[in-house]
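All protein chains but one are shown in place.
Let's turn to chain A:
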Amino acid sequence: MNRRTVLALAVGAALLASGCTGTGGTSKGADADAPDDPAKVDGTITVLTHRTDLVQDGTMKKYAAEFNKTYPKVKVEFEGLTDYEGEVKIRMNTENYGDVLMIPAVIEKKDYPKFFASLGTQAERGKKYRFTDYTTVDGKVYGQSPLGVVPGFVYNKKVWNAAGVTDWPTTPAEFLDDLEAIKSKSDAVPYYTNFKDMWPLTQWTNVNGSVGCDTQATTRLAESNPWAQGADLRVGDTLLHDIVRRQLIEKDPTTTNWEASKPKLAKGEIATMWLGSWAIVQMQDAAKQAGTDPADIGFMPFPAQKNGTFCAVTSPDYQQAVNVNSDHKAAARAWIDWFTDKSGYADANLALSPLKDGPLPDVLKPYEEAGVKLLDIDDTKGAEVKSIDNQSEVGIYKPDYRQELVDLARGARKGSLDDFLTGLGEKWTEAQKNLGS
């Protein structure tokens, strides 16, 4: 064997070895039981979180101190990750992804038992908590969202009132007329798309359920065409299209700026944005900074009524879960329970409590007065919807197709709305068939 062959073989072997990096190690089905005696739980747990802002300003530390009053022997450490999804996804190829973490959206539901320890059965947890079905696999629950959000239009009350609109519009057509009124009577941008920042466009998927007022909305996504005539997503996407087509949006959507949009809404330069109840706090903060009245920030449901009432769906934030490889599962479980039940995190974020009997936050009081029905959507088929979404490359939780929709509406892309939505429907139903077979 001459030197060159030896080298080639060595390199080849090294490459082959690396090529076979199997991701093995499937430990399965651990439980993280709630500890009986708080004083006996000990260990250091690491909590991975996407709320880098709360880690930096010390809010998380305050929660930990509060937690230590009940669980004195547990040390809680936080790791705030700016690109939460991206980083945790990669770390989950190892065993080292904290003790408590938010379940990244990319993890498939059927894989939950491989990555997370169960928090209990759905039958039992479902009585007390919202959103349990979002993380239920085979009757066991793997995560718990610390708060709930409700989608809706965040709007500037002053601007809307000045345009002579005081009642919430009840149909998409009425909503469009109101935006027209704002456009003609003020200098405000009636609707701001946040096109460039992309993710605000994905919020439009949360329309699903509000139109038909149906708790089975997710199941219907999995089983039928979401863009069929009268289907929720078609109604929502058509409204977005019409808003853009009638030029009720900012002048140049391709250079929008999310951070700058907040003070603009607070100052009344922007009238409306479709976001969610989570955005109200941020808008109110922006109002305080801009020196305007935070009470001007209003929140309204999607303009559609069923039998005379508005419907708004509740959806969870990131779900907290226990790492199945954690050495301190009891402590991790204690943290999740405490954070969900006692921390007041939902209140601080003016969000919906994850407890079924929790009181409504102040920001949703107008909803209560107007008799808006809050719907807890059944998410049993949530995993299927996700795989159809990925398989079809439609991306209802991704910004791309709505960007195309906006481009279509403002004439930067050729085609008609009908063809576009039909095309989406075809891709969707084809993926349904492929996955079903």
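In the analysis below, a contact is a pair of C-beta atoms (placed from the backbone, for glycine too) under 8 Å apart; a residue touches a chain by one contact, two chains touch by 3 or more; residues count from 1.
We take it that contacts and distances are computed from a predicted model.
The protein name that UniProt records for the chain not on display, among "Oxidoreductase", "Sugar ABC transporter permease", "Biopolymer transport protein ExbD" or "Heme exporter protein A", is "Sugar ABC transporter permease".
When the full complex is taken into account, the listed residue touching the unshown chain is A:198, out of A:55, A:198, A:290 or A:417.
Here the missing chain is touched by one residue of A:166, A:184, A:229 or A:255, and it is A:255. Residue A:107 is the one among A:107, A:207, A:351 or A:364 that touches the chain missing from this view.
Residues touching the missing chain, restricted to chain A, are 11, 14-16, 18-21, 23-26, 86, 89, 92-93, 104, 106-108, 111, 114, 195-196, 198, 251-255, 389-391, 393, 395, 398-400, 403-404, 407, 410, 412-413 (touch as defined at the top).
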